[in-house]
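The structure that follows is given in the form of structure tokens.
In this view, the complex is presented without one of its protein chains, the others remaining in place.
A, B and C label the chains in the order they appear, each numbered from 1.
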Amino acid sequence: MAGVEEDVVAWRRHLHRHPEVSFEEHETSAFVAQTLAELGVEVSRPTETSVLGRLRGDGDGPVVALRADIDALPIQEESGVDFASERPGAMHACGHDGHTAMLLGAAKTLAADGVPRGEVRFIFQHGEELAPGGARDMIAAGVMEGVDFVYGCHLWTPLEYGKVAAVPGDWMAAADFFEITITGRGGHAGLPHTAVDTVACAAELVGSLQHIVARRIDPLQPAVVTIGSIHAGDAPNVIPGEARLTGTARSFDPDVRSLIPKLIEEIGHGVSAAHGASFELRFVYGYKPVVNDPVATELVRSVVRDELVEPDPIMGGDDFSAYLAEAPGCYAFVGAGGPFPHHHPRFVIDERALAIGTRLHVDVANKVLG
Amino acid sequence: MAGVEEDVVAWRRHLHRHPEVSFEEHETSAFVAQTLAELGVEVSRPTETSVLGRLRGDGDGPVVALRADIDALPIQEESGVDFASERPGAMHACGHDGHTAMLLGAAKTLAADGVPRGEVRFIFQHGEELAPGGARDMIAAGVMEGVDFVYGCHLWTPLEYGKVAAVPGDWMAAADFFEITITGRGGHAGLPHTAVDTVACAAELVGSLQHIVARRIDPLQPAVVTIGSIHAGDAPNVIPGEARLTGTARSFDPDVRSLIPKLIEEIGHGVSAAHGASFELRFVYGYKPVVNDPVATELVRSVVRDELVEPDPIMGGDDFSAYLAEAPGCYAFVGAGGPFPHHHPRFVIDERALAIGTRLHVDVANKVLG
Amino acid sequence: MAGVEEDVVAWRRHLHRHPEVSFEEHETSAFVAQTLAELGVEVSRPTETSVLGRLRGDGDGPVVALRADIDALPIQEESGVDFASERPGAMHACGHDGHTAMLLGAAKTLAADGVPRGEVRFIFQHGEELAPGGARDMIAAGVMEGVDFVYGCHLWTPLEYGKVAAVPGDWMAAADFFEITITGRGGHAGLPHTAVDTVACAAELVGSLQHIVARRIDPLQPAVVTIGSIHAGDAPNVIPGEARLTGTARSFDPDVRSLIPKLIEEIGHGVSAAHGASFELRFVYGYKPVVNDPVATELVRSVVRDELVEPDPIMGGDDFSAYLAEAPGCYAFVGAGGPFPHHHPRFVIDERALAIGTRLHVDVANKVLG
Partner (left out) sequence: MAGVEEDVVAWRRHLHRHPEVSFEEHETSAFVAQTLAELGVEVSRPTETSVLGRLRGDGDGPVVALRADIDALPIQEESGVDFASERPGAMHACGHDGHTAMLLGAAKTLAADGVPRGEVRFIFQHGEELAPGGARDMIAAGVMEGVDFVYGCHLWTPLEYGKVAAVPGDWMAAADFFEITITGRGGHAGLPHTAVDTVACAAELVGSLQHIVARRIDPLQPAVVTIGSIHAGDAPNVIPGEARLTGTARSFDPDVRSLIPKLIEEIGHGVSAAHGASFELRFVYGYKPVVNDPVATELVRSVVRDELVEPDPIMGGDDFSAYLAEAPGCYAFVGAGGPFPHHHPRFVIDERALAIGTRLHVDVANKVLG
């Protein structure tokens, strides 16, 4: 459809300029809702910052759900693009701006073409980057009721432009999240023996936690334990009495998944005891692994017009897994080849990929409905 | 003098409620200036947030300077006292509220009694907690011109109430300050191999820096290297591309003092190279050691009415050393016995010590002038 | 064949009592050579401590090679079995005693039954546990000339008794080996600042090397870096000027394999520089991955009389891979279920497994020749 590709690029750049972090997608969801309404799509708001669009055909038929995540990350953009984030400390560094724009483009095409029967649902989900993510709120609000197949489309810079991955079985890792608090005893920086130094304790802890992946999990089982943030102290001459760390664990195997928090506890208590400090862990089981349904995946593969590839699974997680617990589906990855990894301050995508993702949404929906 | 003791306690509590961190002592210095003016002391403002008071006698005579530091620390108070800080994130956790109040009390007494000859200068100094401290600004503004002796009085909780320390020679350590920046490569928390993890690098660095004191400095030379703050990352699922640390080094010996930044550089570059990261150190030579003049110290000792003690030197630093480079003097410590170390969020003093410090200022001034 | 099973158990126990570490298998190889000769097998000695047995049929036909490794490990046995090692510091803790005995049992059966045509070669290889292993010496001596298929049979305690694994494709990891020398400056334990402490440096290095697997290799790529030994110092009151470490790296992917020594170098030089020490790495590429040939593996699977299972690949390495570079083949694993892992001082096997391995050798040979 003439003009849709240009719209998608324009929408994506608008969203890129105005990123909103997880659960704060007020302007983003308003923009999506208004755009859908202008396209003639039936709009509802399952939650405060999410949007559901529906195109219903005249007769009975299958229901296919297409999902995009709309939230940004708390990263200060350094990409240098013209349409860089205008909001300090927030950035679309994972491509959700593109996901949102592609799904809007698919809605425009499908609305113009008309849905003959059945239904297409457009799920614009908030809060994918922060566990427990927005998917469970959406499902609780009923967006998956009656859905026969669910699809999603992720832009992926490690994959070259022109390639599409739709892989059956294990595809994305379980993604869990944790917060650690180390409590010591604050004091004068020149009198360390009168304090319990939480900086020294936290530092040893970060090193000791590396043994989980390096020594304590079967090397044949993929696993990651990342400390994403560490914060302690406000002054050079004061020993802080508390240190806070946050992180994420990734795995596929359920036994490995449940072993990781046990090991963090064991290591955390041991290292803190060595320093005379105390340790507290808050571990949140986030997203299950994304496991693509073989039949639903084959359907995607049948409509791919570009180069179909089958890369290794991905240690990134996604709460798309929550939809897959409700209906068979597939999370396809569209090559958007760029020099920087996702979540990097200089992350950029090859915008030509937007047309591929848009088309894939449309083709999959038509295939299910046809 | 009747009532002065009550004034000192009241002033101290007022200041404790309204702490201002280093170089932001606007209300504090205004309060001091106004109080001095009301007492009939000649007032000037050497810098924006400091105050100089002068009481001049009729005839020629010695000039004695009495100094108090007036700034607070960036600590969230947890002391539970009635007059706790009303300013979030700021606290008088080192006793400077008391120092200020005691010197105001001395001014009130000396103003009432009259200065027969010579001059008493009251130096209310800003920014003692942050190097390079306020003392050098005060001296540049001329507060030490013509001064014959300079004295200060520090409340000290490790010392029991009722005791006073005035020790000749090495008394407080050199206090230097540094900032470290580790630069890696940000990335997705599930794909650590595509990033350079600055949290892991900073953690190993903190551990490795412990070898400076533990292994690389003569054990007979007192030294401390403290990392007072560490900050990296904003999200659990993003590997941060930068980590920032600040800290302080304490020593007495000049060779040890100059060795420490060299070792931080050596260790920092080595550990960062091991992680593929880069390292940058900004090291600021802060305060020289406080070395009390034997003659000036003997003068203090001669007027102490309480129990004179001679404890070990102190690893805390103070820019009182800058005044000692201009005139002979002594930094006396007044026991204010409390359960928590200086710079602790629950720091409290024994307020009875305020009377001792106030009296010491007055007695020393009279002794010099007499 | 009546009595063979008892012989195999007896031979295995004899060998268990008299373990010889890699490249020192003098008595072991003499025992094998004599036993084979008594069985009527043609015997030669490809190297000083290895043995080749041959049974040739009358007419032309395929040549099948069966290989057992015969060396023990430098471990002090703590198994408590009656026939425990009589040689201090040496132990058959990997099951090579059983491998040797099973292949002798196969030789006895095949010699008694007669080989109709073609040839069966019995390769009793020395030095499997120490890279570069004995396989390359054997091949250089010509043991693989004219071989059509090569098979081996490994007892495996993580696998239950009664199960056999013969898995096509990637089966065992590449196993590489390294030695690290850290050179500092020896000195008096009470004067650490006059020395460069290699114990402290080596300790930090071991911790820092954990980042290779935990942070710097794709979590989807299996990899292990183990420091198997660390040695420094002879006295509590002397700082040693040298520390020595040895270890092994395991991987499947060639890029990961070649990345590991680069990272060890990077980390080693960085950490040593942080301590003022120097670092030297000797890295030996050991064994390639064992990749079983699909056709040869299918042949094994067709004769397995027990439960055929398909477990995950194994991070252990084996220079059986060297034979697989010369002829298609398969390395089968026979369940010998026991409570302790291979290379553990209390390692024991379920001796019933010996009959299964012996029979597998015989059946495979007959299948190839038949």
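The working rule: contacts are C-beta pairs under 8 Å (C-beta built on N, C-alpha and C of every residue); 3 or more make two chains touch, one makes a residue touch a chain.
All of these numbers come straight from a predicted model, not from anything done at the bench.
Checked against the full complex, the one of C:Val147, C:Ala173 or C:Val364 touching the unshown chain is C:Ala173. Although one chain is not drawn, the whole complex shows that of C:Glu119, C:Asp137, C:Glu204 or C:Asp363 it is C:Glu204 that touches it.
Set against the missing chain, the residues C:Gly59, C:Gly80, C:Gly114 or C:Pro236 yield one that touches it, C:Pro236.
Among C:Val143, C:Val224 or C:Val300, only C:Val224 touches the chain left out of the display. Across A:Ala37, A:Ala112 or A:Ala273, the residue that sits in touch with the chain not pictured is A:Ala273. Mapped onto chain B, contacts with the missing chain fall at residues 207, 210-215, 218-220, 222-225, 250, 312-313, 315.
Residues of chain C that touch the chain left out of view are 73-75, 89, 93, 129, 158, 173, 175, 177-179, 185-192, 194-195, 197, 199-200, 202-207, 210, 224, 226-241, 243, 246-248, 250, 314-317, 341-345. As for the chain not pictured, it touches chain A at residues 190-193, 197, 200, 204, 207-208, 211, 214-219, 266-276.
Going forward, only the chains that are shown with their structure count from here on.
The chain with its C-alpha centre at the largest distance from the centre of chain C is B.
At the centre of the protein atoms shown, by the Cα-centroid criterion, sits A. One simple way to say how far apart two chains are is to compare their mean CA positions; for chain A and chain C this gives 44 Å. Inter-chain centre distance (chain B to chain C, centres taken as mean C-alpha positions): 65 Å. The centroid of the Cα atoms in chain A and the matching centroid in chain B are 48 Å apart.
Listed for chain B are residues 190-192, 197, 200, 204, 207, each touching two or more other chains.
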